[in-house]
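Yeah, one chain of the complex is gone here, protein chain that is, but the others are all in their spots.
This part shows subunit A:
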Amino acid sequence: MSDLVIDITKMTKTYGEGDIAVHALKELDLQVERGEFVAIMGPSGSGKSTLMNIIGCLDRATSGLYILDGEDVSRLIRDQLASVRNRKIGFVFQSYNLLPRLSARKNVMLPMMYNGFQNWSEEQRRERASELLNLVGLGDRLHHLPTELSGGQQQRVAIARALINDPSLILADEPTGNLDTRSSTEIMEIFHSLHAQGATIVMVTHEQERAHEAQRVVNVLDGRVVAPQSRIDRLVSA
């Protein structure tokens, strides 16, 4: 039996009603196994963003089933979704989304504020955040403000923040979209390293090159997943 982190079955998402209804997702199926590194691609309007929001528990599907790391999250209310996001998902955004007035380490510690980590002493929490910043190569930048860091460094802080609650899934939305090639490569190296150590990563991107660095590329078109290809398949067919 396979160990699925994401198990989406016949998911639909409809905006509006009647004649003006927009069907963003049409009975979409998607499975991601634990330890997989998956890239999601698709043109704008394909339903890619909708899918990402639902995977990230920021939104709910109109119908269908979504099992995230063994929990049925299809019908949860806002408070419960917030808790699922906190425990199971590490977000990495295109524009980093660091709080400008907080130091790198305090930004990393932010998600701990909303869960059981509060039982930890401040010292323990700082320690953990420092370790993670060390891991992404920013051990010497703990007290820098985001404005004092380069884009690549800010994104690395964001990755450390995504890891702080030990999530089941790292969900990255165009993580290299705002970065130059060198910084992008560094970020991708971190993802590869995390993946090598067992992390499950779903990355939404429109860059072919970055997408094909993933283990598997999922193409979304017109609200459905089309012809999922493994990297091996692609290499063979090429």
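Methods note: a residue touches a chain if its C-beta (ideal position, glycine included) is under 8 Å from a C-beta of that chain, and two chains touch if they have at least 3 such contacts; residues count from 1.
By our rule, contacts and distances are computed from a predicted model.
**Q** Just by its UniProt name, which of "FtsX-like permease family protein", "Beta sliding clamp", "Probable adenylyltransferase/sulfurtransferase MoeZ" or "Aspartyl/glutamyl-tRNA(Asn/Gln) amidotransferase subunit C" is the chain not shown in this complex?
**A** UniProt lists the chain left out of the view as "FtsX-like permease family protein".
**Q** Which residue, A:Lys48, A:Arg105 or A:Arg128, contacts the hidden chain when the whole complex is considered?
**A** Missing-chain contact among the listed residues: A:Arg128.
**Q** Out of A:Ser63, A:Asn97, A:Ser150 or A:Gln208, point to the residue that touches the absent chain in the complete complex.
**A** For the chain that is not drawn, the touching residue is A:Asn97.
**Q** Of the residues A:Glu27, A:Glu148, A:Asp166 or A:Asp180, which one touches the chain left out of the display?
**A** A:Asp166
**Q** Among A:Leu110, A:Leu145 or A:Leu221, which residue is in touch with the absent chain?
**A** Of these options, the touching residue for the absent chain is A:Leu110.
**Q** In terms of residues, what is the contact footprint of the unshown chain on subunit A?
**A** So the residues of subunit A touching the missing chain come out as 53, 56, 58-59, 69-72, 78-80, 82-88, 91, 93, 97, 99, 101, 110-111, 113-119, 124, 128, 131-132, 135, 161, 163, 165-166, 168, 193-194, 197-199.
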